[in-house]
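Below is one structure, written out as structure tokens, with a few remarks after it.
For this depiction, one protein chain was excluded, whereas all remaining protein chains were kept in their positions.
Chain naming follows the written order as A and B, and within any one chain the residues start at number 1.
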Amino acid sequence: MIKQRKDNIFAFFFILPVFAVYTCFLILPMISSAFYSLNEWNGVADKIFIGMGNYKTLIASSDYWITFWNTLKLVIVTLAVQISLGLLIAYLLYNKMKGLKIFRTIYFLPVVIAPVAIGLMFSLFYNSEIGIFNRLLEAVGLDSWNKNWLSDQGVLLGAVIAPQAWQYIGMYITIFIAALQSVPEELVESAQIDGANNRQRFFHIIVPQMGYFIEISMILCVTGALKSFDHSWIMTNGGPGVRSAYLGVYMYKTAFVNSDFGLGSAISVTIVSLALIFTLVLKAITGRINKE
Amino acid sequence: MSNMYLVKQKTAKCIKYIFLIGFALTSLYPFIWVLITSLKDNNDIYGNGFGLPKVYKWNNYIEAWKNAQVGISFFNSLTICLLALAALILITCMGSYAMMRVRKSKIITAYFSLGIMIPIHILLIPIVILFGKLHLTDNHLSLVIAYIAINISISLFILNGFFAAIPTEIDEAAIIDGCGRCGIFFKIMLPLVKPGIATVATLAFLNCWNDLVVGLVLISTPVKRTLSMSISVMKGAYVTQYGILCAGFVISIVPVVIMYLLFQKQIISGMTAGAVKG
Partner (left out) sequence: MRKKIIGIVCTAALIMGLFSGCASGSNNGGTKEAISSTDMAGEDTAASSEKVTIRFATNWGPGDAKYDYFYPLFEKYAEENKDKVEIKLETLSTEDYKTKIRTETASGNLPDVFTWWGGSMIIDMVDAGLLLNVDDYFTMTDKTSKENFDSSAFGYYTLTDGTYGFPLESTRPVFIANKALFDEYGLSYPKTYEELKEVSKVFNENGIIPIAMASKNGTPSEFFFSELHSQFKGAEEELVNMGTTRNFATDNALKTAEAITDMINQGMFPEDTVANGDWGPCLQLYCDGKAAMTYTYPWMFESMTDDAQEFSECIPVPKLDGATNDPSTFVSGFTVYGAVVNKASFEDPAKQQALVDFIDFLTSDDLTLALTQSGMIPAKQVEYDMDDMKPIFKKMIEFCEGKELTSVHYTTMPDLEALNMLDASLDELFIQAITPEEFLDKVQAELDK
């Protein structure tokens, strides 16, 4: 009994610092923003309470839904590319300890470069007049694939998603390597002795053991994509119109360019809500898988 | 029979290496491109985007360091990020240990994971108002606190996994041995989650180092700027002097790479010391 109380007191004091900073400087501001979303506010004049007015505007706004679907596409592509490639490469490296450090360092380099730099660079790469992408395609004889990457409606969004999906693969490789290294070797060895081949070992022993890390990565990936801003903003300003904009970009434009902070805050609230839903769904799915 | 198997093994290995090296090249290339571009002038960049510089403009680095006060902002960023990092790691490890091993609570864990979903831009106005009330305008301390707050969720997210993975026997053994909770934390737990700390440190440092908007709204005086702010300023009103800009990028990448390499050693030594074993 006394030990329980001592533990509780200990836990209280140990959690207190992180709780205080987190609540005061993250949660409370977010609640303020949620409050702004219920008002009509241009940042200068007084706030006018309009209840769900902003949300009604969003539902009726075609721009909002365009950015919504753009963001969804981004989530799906980054999930598919980053998690699967991350897992694959981490596994390949993990199996061959030789050169692991060098490879991992190299793979991590893009993660380290500021998105602004990546965005600028790709803007130049995509430029049909002076950029390499089209040159490269010509060089391998794929002229017909030449496009105006940032001006062609069909490929525009894909062109903006690509650098972002590519840039952070290295981060997941790193996380997964650490996760792989936490899988007890005995488990893998005993499976090998039992006659399981590579693929079976991978999918039936290793992946489940890494379950927690894969779950973390997926949540990180999805929430990161939902908040996405930099790449789209730098390369195209989210444009033309909102064709290459994500919810985060649309929120920024609304709040800081159009000076409508009420509506911008409402958009943020929808971003947070979406992230919440995704996370809960993901947890439910992995919970189901774990039970099997 | 065994010969064929060997050949199959070898080709499989070959393919794997080709794939790995290919991906490594695509990862490296942007870095190389930024490096080469940092030594060109504008005309060279537009005319000859992917070749070697016609004229090596080492001057770009001097310009970047001097003109946009990259030097000062470099040290600003370094101080702020390291401070935030140190405090962040300390309080999140404490919190994670407490909520994962001392007094487990799903509610608390869930509460802390909310932060991951919050887009930074929407916090801008409230935190400016908040720090204004605290009389911390144009003050590095506000940045430190903001950076800590922003990274708490991700850090806890990752650390929780590592703390949870430690078998309970270790706690119990230590308690039997007469070690207080505090002692357990500092002497046993922390070393065990070194890879977790390394991961968190890397991610959090990156977030702080590359942040632009938060610094933008909290800091006004040019000499107090962070590095990414200085680089953004260098982008100029209407024209991008890519060469100098890239030089600034290279300068801003170097410390991160160094930090990463340093922590890499931590991860490896932590692992090979048999840290996380049953």
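Just so we're on the same page, a residue touches a chain if its C-beta (ideal position, glycine included) is under 8 Å from a C-beta of that chain, and two chains touch if they have at least 3 such contacts.
Just so we're clear, the structure is a prediction, and the values are computed from it rather than from any experiment.
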Touching the absent chain when the full complex is considered, from A:2, A:45, A:60 or A:193: A:45
Residue ranges of subunit A at the interface with the undisplayed chain: 42-45, 123, 126-131, 148-153, 156, 236-237, 239-243, 253, 256-261
Absent chain, residues of subunit B that touch it: 42-43, 46-47, 67-69, 79-80, 82-83, 85-87, 124-125, 128-129, 132, 135-141, 144, 212-213, 216-217, 220-224, 229, 232-241
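We take it that only the chains that are shown with their structure count from here on.
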Computed distance of Cα centres, subunit B from subunit A, in Å: 15
Touching residues on subunit A, where the partner in the complex is subunit B: 6-8, 10-12, 14-15, 17-19, 21-22, 24-30, 32-33, 36, 43, 85, 89, 92-93, 96, 101, 103-118, 120-121, 124, 130-132, 166, 170-171, 174-175, 178, 181-182, 184, 186, 212-213, 216, 219-220, 223, 226-227, 229, 248, 251-252, 255-256, 261, 264-265, 268, 271-272, 275-276, 279
Subunit A-facing residues of subunit B, complex: 16, 19-20, 23-24, 26-28, 30-31, 33-34, 45-47, 49-50, 90-92, 94-95, 97-99, 102-103, 108, 112-123, 125-127, 129-130, 145-146, 148-150, 152-154, 156-158, 161, 164-165, 181-182, 185, 195-196, 199, 202-203, 206, 210, 212, 228, 231-232, 240, 242, 245-246, 249, 252-253, 256-257, 260-261, 264, 267-268, 271, 276-278
